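As you look at this complex, bear in mind that one protein chain is not there, while each of the others sits in place.
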Amino acid sequence: MSKTPSVKGITSSFGSRVAGLPKPAKIGMWIALAVFAYALPLLEPPFISPPGTDFGGVLFTVTIYMLVALGLNIVVGYAGLLDLGYVGFYAVGAYTAAILTTFHANWPLLLALPFAVLASTVSGILLGAPTLRVRGDYLAIVTLGFGEIIRLVALNTEWLGASKGINDIARPPGVELFEIPHLNWDSGTPLLDFNDTTTFIEFGVLDQIPYYWMGLTVVIIVLFADKLIKDSRVGRAWEATREDEDVAELMGVPTFRFKLLAFATGAFIGGLAGALYASRQSFINPLSFLLLFSIMFLAAVVIGGQGNRWGVLVGAFLVAYLPERFREFTDFRVLVFGAALMLLAIFRPEGLLPPRRTVRAKQAAAEIEALEEGADGEETSRV
Amino acid sequence: MSEDQSTTTSSRRRVLEIDALTLQFGGLTALDDVTFHIEEGEILGLIGPNGAGKTTCFNAITGIYRPTRGDIRFEGTSIAGHKRFQITQLGVARTFQNIRLFRSMTALENVLVGADAKHSTGMASALFRLPKHRREEREGHDRAMELLAFMGLQKRADELAANLSYGDQRRLEIARAMATEPKLICLDEPAAGFNPAEKAQLMELIRRVRDQGYTVLLIEHDMKLVMGVTDRIVVLEFGRKIAEGTPAEIRDNPAVIAAYLGVDEEDAS
Partner (left out) sequence: MNFDFLFNNFAELTVTGLAFGAIYALIALGYTMVYGVLQLINFAHSEVFMYGTFAALWTTMLLVGDTDVSTLRGIGVLLCSLVAAMAMSATIALLLERFAYRPLLKRNAPRLIALISAIGASFVLAELMGLRDRVAAWFGLDDNLSEYVSGARINRSMPSVLENKQLFPIGDYQVTSVDVLVIVSAIAMMVALDQFVRRSKMGRGIRATAQDPETAALMGVNATRAVQMTFLLGGLMAGAAAFLYMLKIETTKFDVGFLLGVKAFTAAVLGGIGNLRGALVGGLILGVAENWGSALFGSEWRDVVAFVLLVVILLFRPTGILGESLGKARA
């Protein structure tokens, strides 16, 4: 208990120090961070880079989780709508891409992508329009049902590949410009390794680093979009609706319309993530869209700190990365994951990186509590 | 019209007309055939003992409840059955008897949500920072800061609503309501929980709100205060209107005296 405030103090003072930097320095810092993120799989840092698996592939999975978490954060964190079937939108995006690029047509991926996203957005609107009027708690179970319906329909429909799934989904187009060497740490010091290179930028079967770059780029774009939307009338309307739907409505917010907008935006991002995932995987079947994934996605949002875009990125990273890093404990993965969720809920319910304002509100509450306790103490000592 | 002529000048436009409004909850009749109106630029007091139906009347005006019978007209058009946000966008705003702010948003953001009622920025304008977004953001921000200053809250603009003092929270609610640029602003016991000095200050503030061109419908228990600030008063008891008139007329009205007789003011709030 006594430790948490100091940790919070460090993070918040770090945050305010960054905020206080002059603008060019801030931009420089962000660019450095982005360069590091792009270079990460080439650096292959020991320990961080998971043994035995392709680091680029793991990082790609991380970016997909990040994308999904950003999308779900809009629905859950901003608008306060509990969605337990988010994997459904992910599946719609993936299946649309698969159908259009190989199963029933031979479109290039870049042409299929907009349709995949369109399909998931439309499914979001079709699901949201009738259900967003029902009480919040029912929404959880209705969305859960939706996710399962999507998966079961895919499982039972020959036209969608049934249980066999769909193969040979198109990859993104590439241009082979030049080779980039990786670092090799075998000798203890990092050396450029010209035998181990990544082709910029070829979306092949073996080297997954270019997919990671693509995923990271999309994450950065979505991050920007998220910030622009959040800092506007739309973001305020979502937040007001989450805080008190009735009052928001009485203050002139068409809450239903904004809830639907949040749902559609979330579905858009979910569908995009699904399509990218399908393209990299080049193969999907209904097992890729189990309800378990909806729960993992939700966990990513909540672990990181719902409502804070950086928090949910951290949550997504943890949920996607840790199981890959510690594959040797693979049998105990779900057990440990479940225990971690419980411990987190009990000891840090606001998430690892909650929105700064939540921290502020909690601090103020704690101060008041301390004051009250102090006053009580005085009274008792007087008696 | 003719029956009102004795009490007021009928030259002013009627902002709101409540026409034979009846509202029932199951067997309970919370409002029974209530008729009154509010004229442009006046402060109308709505008073009555606890449970008389004052808040229910606000809820009917702002679209939370649908009238069982009767009609509510805002600037001549019926708003009974309109959606709540539409009524607000038309120009009716309110505060709440139990403070209901967006607690984890800042004071400024609370007011901005109100200001957004008159805005139309959507996803596209926000995403591409179109001129509309920039203009509305600037206007809303200026207006919000102006209102916060008007309420004496400008220093607290970036504070979370939950962290404001009780009095500041009440004032913030009024600022948020004013931000929607209403023609009619309905205040539900805005001075509840205030000490006499604070109450007097608030009444002064309400008068200034009116002077800015708003029409005010005020629920308040403290008779002295109501008498001092209102132009006209409507008295409810058990869901019925028992009197209507200028403060002087209400003070001498035997029915009102009977209704309030022996009711301690603190009890009544």
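Should a chain be cited, it is by its letter among A and B, assigned in written order, with residues numbered from 1 in that chain.
Everything below uses one rule, namely that contacts are C-beta pairs under 8 Å (C-beta built on N, C-alpha and C of every residue); 3 or more make two chains touch, one makes a residue touch a chain.
Quantities reported herein were computed from a predicted structural model and do not represent experimental measurements.
Novice: Omitted chain: which shown chains does it touch?
Specialist: Looking at the complete complex, the unshown chain comes into contact with A.
Novice: Among A:221, A:287 or A:345, which one is in touch with the chain left out?
Specialist: Of the listed residues, the one touching the omitted chain is A:345.
Novice: For the chain that's not shown, point to the residue among A:76, A:94 or A:116 touching it.
Specialist: Checking each option in A:76, A:94 or A:116, the one touching the absent chain turns out to be A:76.
Novice: When the complex is taken as a whole, what residues of chain A touch the one chain not shown?
Specialist: Residues of chain A in touch with the missing chain: 76, 82, 130-131, 133-135, 137-138, 140-142, 144-146, 148-149, 152-153, 155-156, 291, 295, 298-299, 302, 306, 331-332, 334-335, 337-346, 349.
We adopt the following convention: only the chains that are shown with their structure count from here on.
Novice: With touch defined as at the start, can you tell me which chain B residues reach chain A in the complex?
Specialist: Where chain B meets chain A, its residues are 62-64, 83-85, 88-89, 93-94, 96, 100-106, 109, 112-114, 116-119, 121-123, 125-127, 129, 133, 136-137, 140, 160, 162-163, 176-177, 180.
Novice: Would you mind writing out the residues of chain A in touch with chain B in their complex?
Specialist: So the residues of chain A in touch with chain B come to 225, 228-229, 232-237, 239-240, 243-244, 246-255, 261, 265, 357-358, 360-361, 364.
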